[in-house]
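Attaching a single structure in structure tokens format; questions to follow.
Here the complex is missing one protein chain, while the rest keep their positions.
A and B are the chain letters, set down in written order, and residue numbers restart from 1 in every chain.
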Amino acid sequence: MSIRMRAKEQSGLVTVKALVKHPMETGQRKASDGSLVPAHFIQQITAKANGEIVLEAQWSPAVSKNPYLAFQYDGKKGDTIEIAMIDNEGKTFDGKGKVK
Amino acid sequence: MNRREFLKKAGFAGMLAAAVSAGLTFPKKVWAAWNEQAFKAKKTPDALNKVYGTDSLTDSDKIFMQTPDIAENGAVVPITIQADLPNVESISLLVDENPTPLAAHYQIGKGLRPYVSTRIKMGKTSAVHAVVKADGQLMKATKEIKVTIGGCGG
Partner (left out) sequence: MKIKKWLASLGLIGLFAVSSVSAKTDPETDRKSFVDYFKNRHSGVEMSAYMNGAYALNQAAYDEWLSIEEFPPYELALGEGEDIWNTPFANGKTYQDCFDTTPEDGLRAKYPHWDDSRKQVMTLELALNECRSANGEKPFGWKKGKIASLSAYVAFQGRGHMIQVSIPNGDALAAYEMGKEFYYTKRGQLAMSCADCHVYNSGNKVRADMLSPALGHTTHFPVYRSKWGAMGTMHRRYGGCNEQVRARSFKAQGPEYRNLEYFMAYMNNGMETNGPGARK
């Protein structure tokens, strides 16, 4: 599981926080030899709660390195959260957890 | 041909196939295409046009942005957007002075609160817009975030 996630419920509101290790290169940074480091960043995110899609997001490389995502929905303890991400090189990342 | 080359050559469809075969639980139809034109637009109005088909927005006092006035480090600027509006369909985040203003776009699904939080990179001091589409209407709130040059490198 490459996505580190925390999902907590309080008074019927579930807050999901997620972090994933990723360089989020813009394609504009220069390496020490002067060459450009190619763009490498997470482009798409899908999140599900209890099997239903709740969020679909698209990111640019302007999202910070080791990117952070948080969202909220009305839910309860024990709900299953699944998050999947895919970057511009086709590499995928996933995370699954239960709401505490 | 290695896997990376294969994925690049195969294009988007190839990516999906690879993702599905990689064991993702999400079926093909879930992934909408990444809006390349919108993300590559160099000016905010162009980006808005590519996302919404218009750059005409109404200011709303029901969109709340939690942002620092002065970003401690332009590489990691925390932004939280919350909309006190019914039937929010999507939230976009745009940074005028970034080389490509559209930073993120969120499709708010059924049952999701109109709330997103993330951390972004800002190249320099800029107006930052939270654009919300709700009930077919396009609204925005704007905050200026200053980005400064620090003194403590290392």
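Here is the rule we use: a contact is a pair of C-beta atoms (placed from the backbone, for glycine too) under 8 Å apart; a residue touches a chain by one contact, two chains touch by 3 or more.
Since the structure is predicted, the reported quantities are computational estimates derived from the model, not experimental observations.
Although one chain is omitted from the display, it touches the following shown chains in the full assembly: A, B.
Annotation for chain A: contacts to the undisplayed chain at residues 4, 6, 17-21, 65-66, 68, 70. For chain B, the residues touching the chain absent from view are 66, 68-73, 75-76, 78, 80, 117, 119, 148-154.
In the analysis below, only the chains that are shown with their structure count from here on.
Rounded to whole angstrom units, the spacing between the C-alpha centres of chain A and chain B is 13.
Taken together, the chain A residues at the contact with chain B in this complex read 13, 17, 24, 26, 28, 43-44, 46, 48-49, 52-65, 67-75, 82, 84, 86, 88-90, 92, 94.
Interface residues of chain B facing chain A in the complex, by the touch rule stated above, are 4, 7-8, 14-15, 18-19, 22, 24-26, 30-32, 34-35, 39, 75-77, 80, 95, 98-100, 102-113, 115-122.
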